[in-house]
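These notes are about the structure you will find just below.
Excluded from the complex is one protein chain; the other protein chains are retained at their positions.
Here is chain A:
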Amino acid sequence: MPQPVPSPDAPRHGGALRPDTPVRGPARPGPYVAAGVLVAIGIVLPLVVPIYARHDPELAGMPFFYWYQLLWVFIDAGLLFVAYTLMRKEDRRRRDVVRAAQGSGPDSHPPRHAAATDVSGDATEDGGAR
């Protein structure tokens, strides 16, 4: 989308970043793919009802249908914990790349090399193609 005019929401009060300056460096696909798989498992598996719509094996008197789903509460929390850790580490690394290159002054320039945000990450982070 052509943008000949500076964006109206560019901060005028000495902000260092032009609106299209990347805030983090290129993504490595690995952590995002792994996190994406974990999150997808966390969404799909609890919904495959035929796996667990049964009575046996019982646990403490509870039919399988019930205790299995309660177990998935913990499993999903665990999956999200791992996904969060993976993404957080990668996210920090990417932001450090850009912040180190920018330095600390309010008038510093964007990094000299094209730090184009890499769109190869999966839909969990940047699918921001227009």
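Observations on the structure shown:
In the analysis below, a contact is a pair of C-beta atoms (placed from the backbone, for glycine too) under 8 Å apart; a residue touches a chain by one contact, two chains touch by 3 or more; residues count from 1.
Basically, contacts and distances are computed from a predicted model.
From the set "Putative symporter YodF", "ABC transporter ATP-binding protein", "Rieske-like 2Fe-2S protein" or "Proteasome accessory factor PafA2 family protein", the protein name that UniProt assigns to the chain left out of the figure is "Putative symporter YodF".
In the full complex, chain A touches the hidden chain at residues 1, 7-9, 11-13, 15-17, 19-24, 39-40, 42-43, 46-50, 53-55, 58, 60-63, 65-66, 69-70, 72-74, 76-77, 79-81, 83-84, 87-88, 95, 106, 117, 123-130.
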